[in-house]
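Data first, discussion second: the structure below is written as structure tokens.
All protein chains but one are shown at their positions in the complex.
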Amino acid sequence: MSNGMDPAGLLGIGQQSAGGREYWRSLEELAGTEAFKDLIGNHLPRHAAAFTSAMDRREFLTLMGASLALAGISGCLSPAPAPPDEKIVPYVNQPEALVPGKPLYFATAIPVEGYGRGVLVESHMGRPTKVEGNPQHPASLGATDAVTQASVLELYDPDRSRVITNAGRVATWDAFFSALNVELESQRVTQGAGLRILTETVTSPTLAAQLQEILRIFPKAKWHQFDGGGGDYAHQGARMAFGQPFETLYRLEEADVIVSLDADFLLRSPASLRYAREFINRRRIPGGSDEANRLYMIESTFSLTGSNADHRLAIAPSAIPQLARTLAARVSVQISAEQPAISPAQEKWLGALVKDLQAHRGRSAIMPGEYQPAIVHALAHAMNDALGNIGKTVFYTDPVAVNPTNHAESFRELVRDLEENAAQVLIILGGNPAYTAPAELDFAGHLVTSNFNVHLSLYEDETSAVCHWHIPQAHYLESWSDVRAYDGTVTIMQPLIAPLYGGRTAHEILAAVAGQAERASYEIVHDYWRGQNKAKNFDAAWRTALHDGFIAGSALSPRNVKAKPATSFETSEPKRASSGAATKNPPSLEVIYRPDPSIIDGRFANNGWLQELPKPLTKLTWDNAVLMSPATATRLGLTYRVGGSGGEHGTIYADVVELEYDGRRTRGPAWIVAGHADDCVTIHLGYGRRRAGRVGTNLGFNANILRTLDTLWHGASIAVRKTGAQYALACTQFHHLMEGRDLVRAGTIEQYRKNPKFLIERESEKEAPGTLYPGYKYDGYAWGMSIDVNACIGCNACVAACHAENNGPVVGKQEVLRGREMHWIRIDRYHRGEPNNPETYHQPVPCMQCENAPCELVCPVGATTHSQDGLNDMVYNRCVGTRYCSNNCPYKVRRFNFFLYSDFKTESLKPLRNPDVTVRSRGVMEKCTYCVQRINQAKIAAEKEDRVVRDGEIEPACQQACPTRAIIFGNINDPQSRVTQLKTQPLSYGLLTELNTRPRTTYQAKLRNPNPEIENG
Amino acid sequence: MAQIFHPSTNTISRVTIFGGLILLIVVVTGLATINESPYITEVGVARTQPVPFSHKHHVGDDGIDCRYCHTSVEESSFAGIPPTKTCMNCHTQIWPDSPMLEPVRESFRTGKSIQWTRVHNLPGFVYFNHSIHVHKGIGCATCHGRVDRMPLMWRENTLYMDWCLDCHRAPERFVRPREYVFSMEYQAPADQLALGQKLVKQYRIQKLTSCSTCHR
Amino acid sequence: MASKPSDPGGDALPLLEPGHTFGSITDKISSIVLTGRTPLFWYISFGIGFTLVLVLLFCITALVSVGVGLFGVMIPVAWGFAIVNFVWWIGIGHAGTLISAILLLLRQKWRQSINRFAEAMTLFAVACAGIFPLIHLGRPWFFYWLFPYPSTMGVQPQFRSPLVWDVFAVSTYFTVSLLFWFLGLIPDLATLRDRATRRMPRFIYGMLAMGWRGSAIHWHRYEMAYLLLAGLATPLVVSVHTVVSFDFAVALVPGWHSTIFPPYFVAGAIYSGFAMVLTIAIPLRRLYGLEDFITLRHLKNMAIVMLATGMIVAYGYLMETFMAWYSGDLFEKYMMMNRMFGPYGWMYWILILFNILIPQALWIRRLQTKPWVLFLIAIAVNIGMWLERYVIVVVSLHRDFMPSAWGMYSGTVFDYGVLVGTIGLFVALLFLFIRLLPMISIFEMRELVHEEEGRSQ
Partner (left out) sequence: MAKLPIYGLMAEFDSPEALLEAARRAFAAGFRKIDAYSPFPVDGLAEAIGFHHTRVPLIVLIGGIIGCLGGFYLQYWVAVIDYPINIGGRPFNSWPSFIPVTFELTILIASLFAFFGVLALNRLPMPYHPVFNVERFQLASRNRFFLCIEAVDRNFEPERTRRFLDEIGSLGTYEVES
């Protein structure tokens, strides 16, 4: 009965010491555990050494010093060496060397679909545990997205491939390299006529150099590109408009009027984090100005960006190019083809929009969607040109991607070569074409024709299964490499840990192809940049680059461009072979394919954090669905049923439909989305994986079965049949109405200008609720938070960040169905207005840290109490699990471990855990703590320097990740702090304050900026 | 009917009743005592170590400062367990071939670490930070006892929560001037309370009894 | 003088069929216990009960070893069957104490033939109830943290929490009921000691009787103590369900946060309690041929008490609905609409039917003396009261303040398993009691005989 360790020891609380934080408590213990040795493996002298002899600073530095030499030596020793020790330069805000128990931060970049985003990675004793944004990196600005947050889980994923396989049998690197060399020898004869290399979008200068080198050695070899998540239409569009594949950049801070032609720039763009920041910065009302930008959205599916638009026009995808033409014509772009008439409603809408655009020449921006055909991009360029936006809000640079090509065409060519047996040696670097490529091509089937093909990938996936060779890839946190951001800024990627499963980088494979199998990627990257930089101070520059996380001034400079007359291209119809044989019965609809908001094209399918992340608008988890508008659903006679257990906070039984396209069929649940365009359906890719791993396999359904290369993103006519079957979807929030409750307060800027207090004044709680009790005096710190609903775009970054920071468990679909998901912060989504085109609000809801916390009052054992700083503490080890607190929490932000959710068994997941946060065991309640571990660390640091904690010194994980800075945390006893100032704004309000809970977390009301002409009448 | 019971049953029954009560009390107090006893708390129980490292010798006789080995005690939550290298700094010259030190030399040769037995162990959900305690004038000896008198290390205090609270509720009873934090000989003055209150003010020591001070 | 049971005419019904003497009563009642032959129906009933106890044990083992998630509980409905059953059982318990204590203070003679097994019923019901707060904990092995004890953590229970009040209320209630019950048993144990022929029973009953010999002075003190215990038990029984109602009334969940809860819970408790007494008494008097002692008069009186408490409960429902409208509180209003017409609406209407409408039949005098009618009504009320607690606990929680968190709850096989399991436990214990102890207080029946003689002379 000492400190709650007795039987609990058997059931977790005890084990968690083994799992959670023991790692750094005693390094000896650490190095002792067999499991850990497996984890660290034999591949990594440095870390092994570092760990077994509690690396003190002397040794750390010597290691760093010796690394270069070592690299050379070990290089010569064996053909396939373990990666040698290399130098790592820690980031500024960290002790000069490793101190046991203190994290280090390293700068690198995460490549997502080819483009890089600067990140800082927190490392505890050599274990990367958390990824944060790099404030100085143009594509990050200190923020991250959900995918970036979850990438650290991918690093430790026990399902990642650990072995080289040849035809399914385990092989060795040596075996592979010799086999490869044999093939290459024969290729040399034919100058590589049979050599093919398939990559995803490439922006890495080093990789580009290597590819060119290979193409020099094998002049007849071909390099193909295919990216499951993108189509590279933008470059094609630029080619149309300018004759060159320019990169298009926007400076949204300069734009008063933004027209998005299906561009989901807040979520699906290499610059989404930056665009989100710039977009919101122009809408932050309680920041002095009461001016805001206005976003017009023209799209088919309901995108995240669409949900943040002031005006949305939901039309079928086939109509968008036409509308673009019409719009172009209205903004005086030379259009020869005469314009078909459009509906009066659209007429009115378009009229107002055009007027708005004309009124803001040079201060507007037309943004074409990534998945729109080239023509739309070209028209957008023309419009921006006509509106004089180029050089003001729109900029063009040379392409960031190396050798941009139309992926569809490039891939088609590869398949043709395979058919004609022209491609004998195929090297697939990353990607998973066997799954992501349209089924019609039967890529897998054709692979057999080539006599040697190899797949380099993190997982042993569908493609690996059909390739002769599979070789494990090193995770980006294990790799030396480089990558360009959306604006060309280069980041030298440095590893945080040596490859856990002995993976290699694409650089090392290409080096082998080029006949230098022994070169380690560190060498390759380092030497490439040495070659680039002729200056003698290279080492210093290299150091700075690693240290800062990017190479200063490496961004591509804007080009002043001249658009060709639109007449030259505007008639070229987008290729959309309406092959689907438009059948009238069953009703045939247009189809839209989009990467899944969480797992993109399936590359993150095995990532539990992302699978369990409620998708921005549908709030679905663990599944994809056939999204359609209410009207379309009624037309198809489709409906849903709320489950008896879980219900609106868990189980929704959706009608299953059969989809048929070109005779290829699949089935999927139908999901009704308010605001979706009629007569078309959206299907998210990335599901229906067959070889994703224990998490991602056999979830949802595979839409690639239906796709064709011509209709990668939009299909003309797909047949949708009701099957009568129903399927349980795990949806964390189905109820989207506020039931007349003031949860999200919203108005228009117009109203705000008239009376800044207009929202508060209509509220009931103008008179403060009385109390018999004196109430507490908080004379030290008083932590509080302000969340700007106006700034929240609903991107889920905070949810993922919170999960990563606080060792959140993954509970699985079954538990989500029961309404037991474990997110400490959730983003509530509410709709208002007519269902075919509703207003949407995103409201992040963490613990309110009420001063009169109802939860504390009812806890029989005092497991949740108030701290001196006014935090609502949750003491897991005291909790007996009555769950009374959750019942009494009006905000329902408490989460309960109904089972042993935290994984105490899987060794490889243990190093992932944040050592400063208890891993919760079975039967205890948990909830948002304002990241009390960060608060305490900051307080201790301040105390040691005999000062007070500075404003902004503490950033909870959610605030740190937020792209739009919608969440601000601080000391509300300090009148100067940002949070205090925000709380005094007229738009600041508390949630359910009429209950006299006195929440420390308050909100800023949402303000829309509608165009009066459209809004009224 | 004849008597069912023998006259003695009267006494027996009373004895059982009162005896039972007494037994109950004995058992409860017994359990409590066991819980506080070294059997459970390991207080004063010297733990065997792979190498019979003597703090008494190194600290008491040689007068090596705590921080020479426990390097991070002032910077980090974790005081730091010295790497084998630290041992070898001296023991390459001193006793370079004493059999007793073979495990150390072996560890240095093979790179396999010495597996010390943990003496002070807190449950996983307790977050203790050495650096701040040291900074606020809590001496090593206050918690770890007179290490300079321990041939083999043992636990000086129970590390139970109420023991922690004793100090967190009344730091003035234990705080000492910073310059003496690492001193083993330091004796609390007769007027500890007076001094304590002075230091509490001077070092801005708070009485932190909030749960989240230690549990997160 | 003794009117036939069949003819109506309320108080004409006797409390005790005529022709009984001290001896006949003593022999009749003690023979049930001391007989060597156990009737077949006893084996059957006990067998069923015991089988269900095994189900209960299985469920509990699973819950403790796998996790409370085996129940259907979720967020927002973090309390489910477990708490519903707890309140239901506690309520049932109340009739016993009420009959034995309050009716004693009110000098109601008709209590005497039913108080003993009613009290036993109380104990067993409370025992069943006590299981639930334990097994619905996330970490049941730490239940003792709800009691104050000298811990090395230096942490004690949080006495502002209604759950701690519960712990004290229920444990006190159980202890006091037990003392009260055992004190009442002592003279009868002496009787059994003296009647028993075989050695073992004599020894055991003798030990339990503690050498009671019916001395006048002992009787004098005994009666005083019995009276005082009754005096203490009366406010206790009222307090217990009040405290249980605080579990809800103190919370701010719409549908819980209500001042009418205490009186309306106590009434409901007595209501369900009497229903359960009838459910047990009616078959037993038949099976053991105790119609002479548990007469139609008893049934009638209990029916009337049921009717009265039933009306109070009805008033409670009415008030809740009225206040929801009158308060004008957005959440309250929604809660009531949801209760009536929401996804769980059917439950609400069934409980109205079972708890309010059907019992109205008791206004009809003739039905008050029709055992099988009373039995059916009692069953209906038992079910209705369970549903009432379900509506209060689950339906209030599943849609509270934040629409974004609204969800649905449904019991799992373990929820049902534990419910029937406790019913089994209850039956098993009850039949053990009937077999081993006098189910009717013998000495009080002797008193009754004495008084009846006094009256008839």
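Read from first to last, the chains carry the letters A, B and C; within each, the first residue is number 1.
Here is the rule we go by: contacts are C-beta pairs under 8 Å (C-beta built on N, C-alpha and C of every residue); 3 or more make two chains touch, one makes a residue touch a chain.
Here the structure is a predicted model, which means the values were calculated and not measured.
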Contact list for the unshown chain, restricted to visible chains: A, B, C
Which residue of C:152, C:191 or C:396 touches the chain not shown here: C:191
From C:175, C:259, C:327 or C:360, residue that would touch the chain that is not displayed: C:175
Identified contact with the non-displayed chain, of C:37, C:107 or C:213: C:213
Touch criterion as defined above, residue of C:23, C:47 or C:289 at the omitted chain: C:23
Residue in contact with the excluded chain [from C:48, C:127 or C:232]: C:232
Residues in chain B touching the chain absent from view: 1-10, 13-14, 17, 165, 209-211
Absent-chain interface as seen on chain C, which is shown: 21-23, 26-27, 148, 154-160, 164-165, 168-169, 171-172, 175-176, 179-180, 182-183, 187, 190-191, 193-195, 206-207, 209-225, 228-229, 232-233, 235-236, 239, 243, 246, 443-444, 446-447, 450
Residues in chain A touching the chain absent from view: 773-776, 850-857, 862, 865-868, 998
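As a convention for this text, only the chains that are shown with their structure count from here on.
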Interface with more contacting C-beta pairs, comparing B-C to A-C: A-C
Centre-to-centre distance between chain B and chain A (centres being mean Cα positions), rounded to whole Å: 47
Interchain centroid distance [CA atoms averaged], chain B/chain C, Å: 53
For chain A, residues that touch 2 or more chains besides their own: 1-4, 878
Where chain C touches two or more other chains at once, by residue number: 151-153, 155
Sites on chain B touched by chain A in the complex: 35, 40-41, 71-72, 75-78, 80-86, 107, 111-116, 118, 123-127, 129, 131-132, 135-136, 160-161, 204, 206, 208, 210-213, 215-216
Residues on chain C engaged by chain A in the complex (per definition of touch): 66-69, 72-76, 78-79, 133, 136-146, 151-153, 155-158, 160-164, 167, 247, 250-253, 330-331, 334, 343, 397-398, 400-410
Chain C-facing residues of chain A, complex: 1-4, 6-8, 11, 642-651, 733, 735, 737-741, 743, 815, 818-820, 826, 828-830, 843, 845, 854, 857-862, 878-884, 886-888, 890-892, 894-900, 922-925, 992, 995
